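I'd like to ask you about the structure that follows.
Here's a slice of the assembly, chains where they normally sit.
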Amino acid sequence: MRAAQAAPRAKHQDPADAAAGDDTEIIALDLPPAPLTPDMQAYFGKCEEKLGFVPNVLKAYSFDMPKLGAFVAMYNDLMLAPSGLTKLEREMIAVAVSSVNRCYYCLVAHGAAVRALSGDPVLGELMVMNFRAARLEPRQRAMLAFAAKLTAEPWAVEDADRQALRDAGFSARDIWDIAAVAGFFNMSNRVASATDMRPNSVYHGQAR
Amino acid sequence: MRAAQAAPRAKHQDPADAAAGDDTEIIALDLPPAPLTPDMQAYFGKCEEKLGFVPNVLKAYSFDMPKLGAFVAMYNDLMLAPSGLTKLEREMIAVAVSSVNRCYYCLVAHGAAVRALSGDPVLGELMVMNFRAARLEPRQRAMLAFAAKLTAEPWAVEDADRQALRDAGFSARDIWDIAAVAGFFNMSNRVASATDMRPNSVYHGQAR
């Protein structure tokens, strides 16, 4: 229903400011970077090697090594350590939470992760746009419904909500992990929005 | 920050149901199509020729020719007829409104239109995710702020809101057009969400 031919680039996409949305020199609040610790130097190297780039959130935290270290430790434990949730499920929670909070940075970066981990570009779009439109198995639907309620009205989460997770097959430890991932992105969404953090533009084209 | 390598396809992305999200045989409520009128036959042919496919919203309306005809007439007038708003601006309003309403169908179809018309894939993502994160000129910012307020709390729109549009350079006729496009997608978002309308999956990869 849309016109198929591209219009000439609008002024704000001129080569001169092609990266107006992302990748500007100021990633977040323009805090001067601190020297990387050897650990973080190694970690950034691993990012370059595996991903081809250093995620901007890491650069944004680089003004202070203890803050960067704490963020990386918590992130990697939550998203990569053994859990009853698959890595894809954790990324699905990340994106569904970021969608409730409309966090541009996290939707771009973790939307790409859902596409890549699932091999299903449409699933990534569904998590970004409205997880309720996705045709998911009941387990994943229950997981995302809990995460979305916890995000939108945490005060209203009660035993019945935990029971719904148990009924969908989740253990107490799984419930913790759902809560912890949802909680983490409620933090990250707010740090990113508060500081106007811009994602690496390379994410946009990944795994489409 | 995401693992770069794709995990094996999760169960719900098996080739057998790869199109679980979209393109299922049931596009909306599975109403039996009526015979196309000659006008609509010609219009569908034009879609095939120009876009390569018939947008699913048109198929969804095809159970009743008067309804299809009225929808097409209003859509084409609003989005394509001469206006003080560019076609891209009208599509930006469409997506920003659909983002407030979290309408999967319209975000997919009109997100693609913003990417194609602007030649700027990032702009499409910004409209889908949070127009406030986009670095727009004041005119477009004012236009989207008005459309978003009109969508979220129409009862609170007052003279000061119209004045903000005038201050940004919009004429009375432009204000009508902003209102009419925003209004139209408030309608379409609801018809699509109420009927579980699924977008053509071809949109996802367009103009990335």
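Some notes on this structure:
When the chains are written out, they are named A and B in that same order, and each has its own residue count from 1.
The rule is simple: a residue touches a chain if its C-beta (ideal position, glycine included) is under 8 Å from a C-beta of that chain, and two chains touch if they have at least 3 such contacts.
These numbers come from a predicted model, not from an experiment.
Each chain in view is the same protein; 2 are placed here, and the whole complex, as held in this structure file, contains 6 copies.
Heads up, the rule we're going with is that only the chains that are shown with their structure count from here on.
Averaged Cα coordinates give chain A a centre that lies 25 Å from the centre of chain B. Across the complex, chain B meets chain A through its residues 1-13, 18-22, 47, 50-52, 55, 57-58, 75, 79-80, 86-88, 91, 99, 102-104, 107-110, 112-113, 116-123, 125-126, 128-130, 133-137, 196, 201, 204-205, 207-208.
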